[in-house]
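My questions all concern the structure below.
Yeah, one chain of the complex is gone here, protein chain that is, but the others are all in their spots.
For subunit A:
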Amino acid sequence: MRIFDPHIHMTSRTTDDYERMRAAGVLAVVEPAFWLGQPRTSPASFADYFDGLLGWEPYRAAQFGVVHHCTIALNPKEANDPRLQGVLDLLPRYLAKDRVVAVGEVGYDEITPAEDEALTRQLALAVEHGLPVLVHTPHRDKAAGTRRTIDVVRESGLPPERVLIDHLNEMTVGMVADSGCWMGFSVYPDTKMDVDRMVTILGEHGLDRVLVNSAADWGRSDPLKTRAVGDAMLAAGFSEADVDTVLWANPVAFYGQSGRLDLSSIPAELTTAELTTAHVTTAATAAVAAGGDYAGNTVLRGSPA
């Protein structure tokens, strides 16, 4: 089983986790910029954090055979601190980097005017930089927040195929499915979503546009939850190809829309399986049909065509 964790905060994890993840089949991760538990008080702290996501963390991941990309944004929680408005001015510089495969996490936390402003500006930056967007949905008042998120995304002019709305549950999955955006599920030990509920949702909604992540961070979380979902899918009667679609081909297709996904360091035998080709091709076709310029970019290789 090969796994692409599309949302995991590796900065908060140890090298033991990298070792266990690689052993479980995690070959690639995307680390979204988010809040670190302790609020930051100046844009300079963000610059250091972004530099870490682009420098030290991919280097650390590579020591364990894991390919690391990131998404860059001012997160909604800290968007409420007026001292951090300058972070928005830093973003264009970072969105130009090779390993940045989306703008994110953006979205709502308390649903304030400052969050509205940050979300709107960052959606515009995504359009400008040709990047997809990873949207966080709030812990509290989730359904209302998710509905509002979908409206704001629609107004931004971003095609829904380039938007991933994350941390969904039984209440919010339907509206995101209808919106045409990608659906993200963060599988936690016992909160946002768990393994069995995840498998049930996959049974009801199908595999299309669904991404499963561990969202592991500094809180109670488990970086092997992606693998646990794969195992539970097989136990529930899904095929190996189904598991590969959800845990590999879908995240490759979504982030591949950035044109910056570089999986060339993954050993060929792990990326050229017949199974893979079929699914990546399907995903690529879907992305092209959706207007992405995925086909013109070599998602499975580093150098431009």
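The criterion applied here is as follows: contacts are C-beta pairs under 8 Å (C-beta built on N, C-alpha and C of every residue); 3 or more make two chains touch, one makes a residue touch a chain; residues count from 1.
One rule holds for everything that comes next: contacts and distances are computed from a predicted model.
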- Query: If you look up the hidden chain in UniProt, what protein name do you find among "Cytochrome c oxidase subunit 2", "Sugar phosphate isomerase", "Spermidine/putrescine transport system ATP-binding protein" or "NADH-quinone oxidoreductase subunit J"?
  - Reply: "Sugar phosphate isomerase"
- Item | Hidden-chain contact residue, picked from the options A:Asp16, A:Asp51, A:Asp178 or A:Glu240 | A:Asp51
- Item | Touch criterion as defined above, residue of A:Arg20, A:Arg40 or A:Lys97 at the omitted chain | A:Lys97
- Contact footprint on subunit A, counting only the chain that is left out: 47, 51, 54-56, 58-59, 92-94, 96-99, 259-260, 302-304
